[in-house]
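Comments concern the structure below.
The full complex has more chains than appear here; those shown keep their coordinates.
For clarity, chains are labelled A, B and C in written order, and residue numbers in each chain start from 1.
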Amino acid sequence: MAGNSFGKLFEVMSFGESHGPAIGCIVDGVPPGISLSEEDIQPFLDRRRPGQSRHTTQRQESDKVQILSGVFEGQTTGMPIGLLILNEDTRSKDYDDIKDKFRPGHADYTFFRKYGIRDYRGGGRSSARETAMRVAAGAIARKILGEKITIRGAMIQMGPHAINRDNWDWNLTQNNPFWCPDSEAAAKWETFLDDVRKAGSSTGGIIEIVASGVPAGWGEPTFDRLDADIAKGLMNIPAVKGVEIGAGFAAAALDGLVNPDEMRKGKNSDPEFLSNNAGGVLGGISTGQDIVARFAVKPTSSISSTRRTITTSGENTEIVTKGRHDPCVGIRAVPVGEAMIACVLADHFLRYRGQCGG
Amino acid sequence: MAGNSFGKLFEVMSFGESHGPAIGCIVDGVPPGISLSEEDIQPFLDRRRPGQSRHTTQRQESDKVQILSGVFEGQTTGMPIGLLILNEDTRSKDYDDIKDKFRPGHADYTFFRKYGIRDYRGGGRSSARETAMRVAAGAIARKILGEKITIRGAMIQMGPHAINRDNWDWNLTQNNPFWCPDSEAAAKWETFLDDVRKAGSSTGGIIEIVASGVPAGWGEPTFDRLDADIAKGLMNIPAVKGVEIGAGFAAAALDGLVNPDEMRKGKNSDPEFLSNNAGGVLGGISTGQDIVARFAVKPTSSISSTRRTITTSGENTEIVTKGRHDPCVGIRAVPVGEAMIACVLADHFLRYRGQCGG
Amino acid sequence: MAGNSFGKLFEVMSFGESHGPAIGCIVDGVPPGISLSEEDIQPFLDRRRPGQSRHTTQRQESDKVQILSGVFEGQTTGMPIGLLILNEDTRSKDYDDIKDKFRPGHADYTFFRKYGIRDYRGGGRSSARETAMRVAAGAIARKILGEKITIRGAMIQMGPHAINRDNWDWNLTQNNPFWCPDSEAAAKWETFLDDVRKAGSSTGGIIEIVASGVPAGWGEPTFDRLDADIAKGLMNIPAVKGVEIGAGFAAAALDGLVNPDEMRKGKNSDPEFLSNNAGGVLGGISTGQDIVARFAVKPTSSISSTRRTITTSGENTEIVTKGRHDPCVGIRAVPVGEAMIACVLADHFLRYRGQCGG
């Protein structure tokens, strides 16, 4: 209830701060009889792991996940799955300078106002480090969804530089440090990001997640719409400021004759849609088309330039954030966004099955 | 759990279809001792009510709300508040033509796939009629929040036509049928919307909601962030395809030196922020600045032009949607968006008080 | 969250006070495609209805239930089902005498302490009148469970007078005003209850509910055990002070060689148990045997004799409760207990199907 759990039938509750001994989560509601081991989870964590290129934080964490329960002889038992990752490379000293100041754009001030106390080391609970557990939970969600459903993410804009969608090639997302599906854009971004970092600044980005193979009929009609749960899941990622589905904000400007996706008899039992402005969701329930969601990540707030701020006692001061930070946190948000959507889909799959059977 | 309730401490569960005998909801968790009567709720319903200008559906509903419980001698008792609105002007015959066809852009197809059965009269549960109960619940949420918190909405773009933000005047939103804060834009929209309707088409829009007076410290840090609950609340409104907070999608293109809102010592106990790109939320918790959210509404899917679709048995056909429809559902979404944000804020106010006291 | 809803996948939220205009509830999560009409619900309400013999309150309520949503052409649609019962025979004047006094054994004092305000007319929300909605929801739960599962209740003790279990005949429970399965006991109770009423007093009772046909495998292993949800459901009925499953409190005194139910190969796929001390639940999950639960109801607190109490301003006073009250509320608790168990079972059926499929 205090906002550390997500999902209803597929439920994840997490704990852990950036500079505490460990982070972890419990994944509850997993169906029994699914093969699962650390090897199913680790590759997704490795994709999110920092320190893999010069474009992400140089903090070195092996992020080795341990399964502590819920799996027996290689199969899920239906019991809650406890996951644990030890924190390794914590340099808390980096944060002594900021313990009495609020970093602009950070949760420092709001945590202080709500709780009257904050673990300032590395941002404590507000650190993006917490998202590792989402990625781990997302890997389990994928196992529940099975291989017919794929969930892939790509960064489609870095700072002001959007990709050319005509160049889209999913394979490229595995071959550059930006999950960029357009090789020309990726090259441009590399230079751009170096410049940003040298300027003591940071940049944002826009990410697109596509879930394919989701059958028609998942979701709810009123207050837990599939797209609303996706919006919530994505907006819950640190630094995210906007979410859209299908045509998204552009839908507002589309003509009423263009926007609704017309339907034709399909080759097999499913119909063919003549467009996908809906992004795979109508009335809160999946259509069977690709689910397409986008989200915007603001520039990293931890920058090495001097900013104006106040102290915890309310006096004016200035701040420079040291430490090892991602110049574009949007990059590492790609696997996190995939994971959130995997969790939402697993939840709605089980909810569908509960109410409607089959 | 089947998606007809919203909120945790301030909880709303609703029921009702467009063409059934009534719609209603239960509002649970209301603090005791708040003065409340139908007169506190009715004005908000009247603002959303159809048939008030030629720009909204001509269906005539008085939408008179009855309080059935939870209020005694003019005060809330802490007991659940039952609300009821009878349906009056239902012309179910209008829908005979579509009972075996799926209207493109509508929930017809997805409801059929999920439930195998649908109440096709007026869209049944998927009708925007259901949102009247949200407006009623929102009126109660406002009473909980008190008069220091104001929640106001404006339409800032209709179809491709955005307002000029320099012209912004909140008073104007009460003086035109579009909740438009820019009189020039309002005049332009009037012509535009007449043209759209004559063309047998429809249009979308973008709405901005501003909540002022929210104290710092409301929200949760991880999975029920205040902005994530707002995003979910708004995306749960029928026809919404995108949501953003503060700088929103534009934040992705902002420089890291510009985006974070710097802070200075304020006049009273609260600091002064030098900008509000955050939109009033940092790390999922309110900053004390205005909470600024925007959402995009797609063009009404019910249009009087012929569209291609399939029948419930999967055969190709064509469809013309008769009935009385809003050419721009975005207009009536303004009070609904305000209500959703009121509900989210009331919920987080009570959650704050539960965990942190005071 | 404020305690007016029950169940997770099969969820009931109710509202309404004894002397308000109406009581009602929303039943959410009902699977689609189940035939349902008022005629499926009314008989259960009629069984609970007051004024049917001299042994229950003489308040006359027809308790006619209306289905307001969620059913289309005789079938459930998967949408929330709104139910409404108008209050008819409310004599609020009866309660003027007690508006400033706390009736001993009643919720008057605790409501006042929690909320600072109470609707004293007929006990307001704390009135057993609210249980009519549980019975209505239970009737829907039974439709979900299907005809293979039967849920029957009997009163097995009135005041100090227990039945002789050797005389148990389920048919008798329909033939006397006490749901008593033992005709000899029923005869004795009739005299006993007349005496109690004449003495200006009241009496309690013990009720046993048996659910047959529940398959093995429903329930949860740790915190939502099937027996724990049953215990909560029954303890949530007004005036209930104890709940037990199977051998119950007597299990504490059984020898460890006797208590565990041994198993033998059965005639069909299910095993045969050689006893049922478990009451159909082991480790929080159903065994396939009859689920047997008992609950104790205290004597009605509203009695016509003078009792010592205090006023709302804390001064000593005396009270006599007028109005029309059941001398043994346990009697009307029988259909309510059945309904609560039906609701718990429907919920766990859907939960089972969600996690485990099938």
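Going forward, contacts are C-beta pairs under 8 Å (C-beta built on N, C-alpha and C of every residue); 3 or more make two chains touch, one makes a residue touch a chain.
All values reported here derive from a predicted model rather than from experimental measurement.
Taken over the full complex in this file rather than the chains on view, the one protein sequence occurs as 4 copies, with 3 of them shown.
The working rule: only the chains that are shown with their structure count from here on.
Residue numbering at the subunit A/subunit B interface overlaps substantially, since over half of the positions present are found in both copies. Between the CA-based centres of subunit A and subunit C the separation comes to 46 Å, rounded to the whole angstrom.
Rounded to a whole number, the gap between the C-alpha centres of subunit A and subunit B is 26 angstrom.
In subunit B, the residues that reach two or more other chains under the touch definition are 1-5, 8, 14, 114-116, 125.
Interface of subunit C with subunit A (complex): residues 8-9, 29-32, 78-79, 221, 350-351, 353-357. For subunit A in complex with subunit B, the touching residues are 1-6, 8, 14, 102-107, 109-111, 113-116, 125-126, 130, 157, 159-160, 196, 199-206, 216-225, 227-236, 238, 241-257, 259-266, 269, 271, 274, 277-279, 281-288, 296-301, 303, 305, 307-310, 314-316, 327, 330, 351-352, 355-356. Partner subunit B is touched in their complex by these residues of subunit C: 1-5, 7-9, 11, 13-17, 20-26, 28-30, 32-33, 66, 68-70, 72, 75, 77-82, 84, 114-119, 124-125.
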